[in-house]
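Shown here: the complex without one of its protein chains, the others still in place.
After this line comes chain A, so read on.
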Amino acid sequence: MIDETGSRDAQAGIAGPEDDPATAASIEDLAAATIDTPTTASLNDLEHLFGDPWDPDNPTGHAAVLAADEAGEMLAAGERLLDGYGLNAEFVPPELGGRLTRLDHLIEVMRVVFRYDPCLGLGYGASSLIPAVNVWAAGDERQRRRMAEVLLAGGRAVSGYHELAHGNDFARAEFSALPGDDGRLRLNGRKEVIANARRAEAMVLFARTSDAPGSRSHSQLFVEKADLPAGAPVHLPRFHSAGMRGVQLGGLEFRDCPIPADAVLGAPGLGMETALRSFQVTRTALPAMTAGILETGLEVTARFANERVLYGRSLAGMPYIGSILADAFTDLLICDCLATVTARSVHLLPGETSLYASAAKYFVATLLMDAMDALSRVLGAQFYIRDGGYGIFQKHLRDLAPAGFGHTARVACLSTVLPQLPRLARKGWLDDTQPPAGVFHLGADLPPLPFERLSISSGGRDSLSASLSAALGSCELDGELRRLVLVIAAEQADVRRECAALAPGDLTVAARPEALRLAARYAAVLAATACVNIWLHNRERHDAFLSDPRWAVAALGRIAERVGRDPGQRPRHVTERLSAEVLSRYRDRRGFGLSNRRLPG
């Protein structure tokens, strides 16, 4: 059980941001205090560099971002801005000279970038982060230092995992790196749909290094362009895409290309394991960053609703419009709760994140896309028009689509979760061991990122799920929220019962849709668990909105509906509280996420 005493004990040893006198002073100044983090200053710097998105003359505002998208180019002014800010340092651990101390901070910084321009978020950010994390997780001293030097000098890294013919089926990857007569490895094959393929100084390639069957026949290779012979690799023509149009998607082809034998990350044969471990960091971080797209979507829609007058009244005042805004805002908060708890779990429960990261990737991506679709109905024709004052919405909507399939498709994430569930149903879910309360304390200190402790299986443990019943044991939980937690707990019990009965054939790619849906329902319950515990553990934060249970009531109701349970009639004052919050945050220029941060300008 997590009780109040336990929570305080857990916090006592931690110098949380609430102990900082400067933060305490700022709480006095604000009507609704923000969750201040040590990165608040640098976040504000980054926001100031980007400037007012609505200023048509701002070289990194919406108009400029749209123009670059129409031209199919990266926003050059945005890339210069991020060079100046030193964004790459966010991807490098502190012992190697960077600022990657905490996943939740990285997510906050990247969210700013995604809010302005998802092409920069992916093309400047995530595409370098993914290969870098694999090097931090498995590279030797030299490889780690070199990757850090490339990134800190403003260089780009790319990862070559994907082969169009094999999708997420990495075990079938044909790209090979087999030893040549001179002891060096020879690269053969193609990697396709790679952001920045032409512009990268460093690459991490997933290659077959043994002909034997099984899961020890692949390795990841850290290759610097400078090490390659002239003329290699051959660049495939650019791939053109429906969204993320500015991102330069290319492909690499190698033919008998020699690379140094020490290019292998870790020992030969660790490729699959390293990918499955480090992807936990990136599957957690990427969708959470992408939530910046929905933040902009909410801002654009709120602006539209605020300005638009129909039938003699403001759109914002119409209950139907208000309910759509409230629902999309609620979905964003759900995403934030699940993503934040997962990100904090990477630090605090690295042995269990193989479950949480894939569940979060699936659920967050799904909610973000559904919420943007719903908002598009408020904008009507304005979401379909590529220029004009609201044109940025359709760009963000298109740019969001890769969240569904990029860096592991949602169904592949469910396939990672599903096989772990029967054992949890037999054993792990009967264990009441609670997670450290720090997973729920927004902004509280975290230990360093334990790349070496990430594991490809949770070993039958799932302490986050146990925190749902712990929440029910809290005397703070009452009324409507308690009723809804009971609805979710009933769903959790059903999921457990059905998982215990899964047949072996349902645990792999041959799984029936109903079996995969069990993994999706598990993710939904996990999201609800994160929401109620975030509410329970952060009521002392002087954030009037966050401590009001109504957002959590709305969140659990939305999640219950999503898994096909009747949440009952949501009280009207709940919806009204949420839609009013959307409009007031728009008017006060505050962020729409959990952090409720005041935006500069």
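We take it that a residue touches a chain if its C-beta (ideal position, glycine included) is under 8 Å from a C-beta of that chain, and two chains touch if they have at least 3 such contacts; residues count from 1.
Note that in this section contacts and distances are computed from a predicted model.
Only one of "Cytochrome B6", "Acyl carrier protein", "Spore germination protein" or "ABC transporter ATP-binding protein" fits the UniProt record of the hidden chain, and that name is "Acyl carrier protein".
The chain not shown here is touched by just one of A:455, A:469 or A:547, and that residue is A:455.
Note on the undisplayed chain: of the listed residues A:56, A:84 or A:214, the one touching it is A:214. Residue in contact with the omitted chain (choice from A:171, A:193, A:409 or A:472): A:171.
Note that of A:192, A:273, A:331 or A:491, the residue touching the chain absent from this view is A:273.
Mapped onto chain A, the footprint of the missing chain covers residues 171, 213-216, 272-273, 415, 419-420, 422-423, 426-427, 455-457, 459-460, 504-505, 507-508.
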